[in-house]
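Got a structure here, written out as structure tokens. Questions coming.
Every protein chain of the complex appears in place save one, which is left out.
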Amino acid sequence: MSYTIEGATGPWELVIGLEVHAQVISKSKLFSGAATDFGSEPNTQVSFVDAGFPGMLPVINRECVAQAVRTGLGLNARINLVSRFDRKNYFYADLPQGYQISQYEHPIVGMGTIDIELESGETRSIGITRLHLEQDAGKSMHDQHATKSLIDLNRSGVALMEIVSEPDLRTPEEAGAYIRKLRTILRYLGTCDGNMDEGSMRADVNVSVRKAGEDFRTRCEIKNVNSIRFVMQAIEAEARRQVDIWESGGEVRQETRLFDPARGETRSMRSKEDAHDYRYFPEPDLLPLVLDEAWIATLKTQLPELPDEKRARLMHEFGLSAYESAIFVMEQVTADFFETVAKGRDAKQVANWMLGDFFAALNRTGRSIENSPVSAADLGALLDLISDSTINGKIAKEVLEIMVETGETPDAIVEARGLRQVTDTGAIDAAIDRVVAANPDKLAEYKSGKDKLFGFFVGQVMKAMAGKGNPALVNEALKAKIGAPAG
Amino acid sequence: MLNLSIAEALDALAARKFSAVELTDAHIAAVEALNPRLNAFITVTADLAREQAKAADAARHAGDAPALSGIPIAMKDLFCTEGVRTTAGSKILSPFVPPYESTVSAKLKAAGAVMLGKANLDEFAMGSSNITSAYGVVENPWQREDGAKLVPGGSSGGSAAAVAARMAMGATGTDTGGSIRQPASFTGIAGIKPTYGRCSRFGIVAFASSLDQAGPMARTVEDCAILLGAMSGFDARDSTSADQPVPDFRAACAHGVKGLRIGIPSEYRVDGMAPEIEKLWQAGIDWLKRAGAEIVDVSLPHTKYGLPVYYIVAPAEASSNLARYDGVRFGARVEGEDLIDLYERTRAAGFGAEVKRRIMIGTYVLSAGYYDAYYLRAQKVRALMLRDFNEAFAKVDAILTPTAPSAAFAIGEKMDDPVTMYLNDVFTVPSNLAGVPAMSVPAGLDARGLPLGLQVIGRHFDEETVFAVAGALERAAGFTALPSVCAGAKS
Partner (left out) sequence: MSLDPATVRRIAKLARIRLDDDEVPRLEGELNAILGYVEQLSEVDVEGVQPLSGGAQMAMRLREDAVTDGGYPEKILANAPDRIGNFFAVPKVVE
């Protein structure tokens, strides 16, 4: 199904390209030895290099280069053995040098692809144009003072990977799926934490609209969108704006815009009005970045299993459905958790428990897999108690609740609370006798052919046994006592 | 004492003929006497110098005197010095006190050198006359017969004047297009721009990053070698610093030129070159021949394009390097109604005319639509110039040329048109573009009694041969003339 925006003149197609800025995980900055921790006191993680002091020079961080290479490998992209850094010149209060060191003509990573999965179950391959390394700017705060903007340079010089997609995306959903998938890959690789709230992943969104079969029309760039939801909203709002302009006989002007989530609209960015002439030229303080093929090969062998491979393996090895495996691979820890529990157990049962009661319990308590009070070993142990008939499924759900609450092991809970399933046929028979004796009218109805009431008797017996009766044995004994249902 | 070379002074200090404090006091007295006239120093650090001299004496007493222990020098005010104001000759840095030290000045400090003060220079090292300094012109200690006050050359004009007038025994300079060699030539002293990457650029206020290189200025070739030995060496804080061993430059000065092949590039015979310079060049050729060198004609066909390439590449890099002077984190600020207005007022008031001109040219040649025609083409011609040198150095060990097309000119001359001023650098710029080492040696006087230098250009990282040739020239030239304003003259 194709997504279009319905205008007065008919349907309009969207053309979307994304430039995702992903903050590289490294201890120190791209060109200086200052720390990169988020949320530190203002200007404490700043060296003279990061603050653009006279005579200060950049020296590149090997780990940041390695992270870019890993990411390129994870995106099935070409790694360029020789790349260069350029200066992108513009003035801004949080850009201390008056230029950003970036890679313009010769990026470290070339063409690659990302496969995205859509809700329809369809998979689309989105082209990656390039990935390059660059330094982040500092942070300007415009709302802390009546007449002044305040500048904190802690972020200045932190390594970013700018990952540029081809204009292959056609719907807000695809854009969302693309960012989610990219984030998953980066997190698997350990090259970016993908935390959009803290700004470690931000997207610039290029949007244009066109009639079916047309060439590209003028695009606008929406800067610095910091959540997937806003990306999707911004695309829709911007596309509508452009459709309105074209349809009212106007011309869309190529410009940089900002998304205002409160108003749900985009607006022209004043500070970028004359920033189109960046005067890129080769950064003379740095030399060409020449990579060793053997080093790249080593990095490649150290890459973790990536989401697409893992998903295929989970389906193949554990017989999971496409849906189940997609959920498990979204976060590496989830997949690891699943695999730990599923090892040597019934994988289908594990999947059902995780996707059902376990995730529900985590959601309810506001926890995630990373800080789950229930370890994979404990969840496995719980399922083992079902398999060896120590407890039944219903009791198991209760035990899981207690595990989530208290963090105790299932064995301890079962023992301490006497939840062990009753397999003593004497005890079962006694319970049945009590139930039958207490319900002569129901028994009569059952005997007269109301088969449905068998379930009532099972329930009553289980209740009488505080839920601990072995369901199979209760069934057997009840049939022997009151006769099997006829139907 | 003031007339001694660094080598002689080190011997005298070692022999306890005088103390570092005495040597420093004598130089401080010279600075106090002459600086009001010559304006060679922007900042004089007399107290700091005395302290350092005292420490040098104590170290020597303890038997631990490093290579330059107790030698008073001038520091070009482009080197950031921790706790000592560093202006780069610009108004925009007038309040700037660096909280850090440049690698070169730190190395000199560690070698026991005594810093007398921060030497005047063309603003951001952009100039060949020292008239663009926001801290006033520097007067050349040499005088012309007509009595006109002369420029000391630039941009390291304060360094050159201080050394020539015996206010300092040596000085640091930086050389982007000739800023060490041309003022050395104009003031009758020696100065070397080493190979690009030989001295760390860390902590030196940048002019044009791919061309800037620090080097020493002193009255003898050997003194330059001693200073360079202390200044050079690998620095992990400069990505363009070369991880190369530092040879014994001082020993190289005495190697002689027997068996060396010296190239003479015909392209350096430019139109309008003074006949005296032509004559001096020929004298240099004869001296080297007599000392046992073989003279070989070489061709550097792209020489004439050196200046146009330089006047694209250097301003382009400068326009970007100087973007950080925006009144936000350091330096002077002029308030404005908004941020852009603040930038524009700060930079309009903070930069002088020549700096603005170069920023404008640099901005233009990098701007959309002009990059390929100017900057990219200049880089390609630069590649051809490097090729010229590489081909010449396949045939010869060093190249001999004049340092500058003229002797020092008067303050006020050549000022009408920037291009005329730029022509000063015609012989010096090519070695910056190619990154090769080059040295100016005082070789004689012109008819009006002004010093002239000869330039020796060497292979990448072969400063030893440059020193050997320069040493031979120095011995043959026997240059002993003194400037008319000179502290040591009567002592």
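Read from first to last, the chains carry the letters A and B; within each, the first residue is number 1.
Here, a contact is a pair of C-beta atoms (placed from the backbone, for glycine too) under 8 Å apart; a residue touches a chain by one contact, two chains touch by 3 or more.
Keep in mind that this is a model prediction, so the values were computed, not measured.
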{"item": "Touching residue (missing chain; options B:14, B:58, B:110 or B:348)", "value": "B:348"}
{"item": "Which of B:79, B:135 or B:196 contacts the chain that the document leaves out", "value": "B:196"}
{"item": "Touching the absent chain when the full complex is considered, from B:66, B:247 or B:336", "value": "B:336"}
{"item": "Candidates A:17, A:55, A:282 or A:469 - the one touching the absent chain", "value": "A:282"}
{"item": "Sites on chain B contacted by the missing partner chain, in the whole complex", "value": "95-97, 99, 196-197, 209-211, 213, 236, 239-240, 242-243, 302, 304-305, 307-309, 311-312, 319, 323, 326-333, 335-345, 347-348, 351, 356-357, 359-361, 363-364, 367, 370, 373-374, 376-384, 386, 417-419, 422, 432, 435, 460"}
{"item": "Missing-partner contacts on chain A, residue numbers", "value": "26-28, 32-35, 41-51, 59-65, 91, 93, 140-142, 144-153, 258, 269-271, 274, 277, 279, 281-282, 284, 286-290"}
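The rule is short, and it goes like this: only the chains that are shown with their structure count from here on.
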{"item": "Of chain B, residues touching chain A in the complex", "value": "79-80, 86, 88, 93, 96, 98-100, 102, 201-206, 208-210, 236-240, 316-317, 319-320, 322-324, 326, 328-330, 339-340, 343, 363, 366-368, 371, 375"}
{"item": "Of all residues in chain A, those that touch chain B in their complex", "value": "48, 51-60, 87, 89, 91, 93, 96-99, 149, 151, 276-277, 279-281, 284-287"}
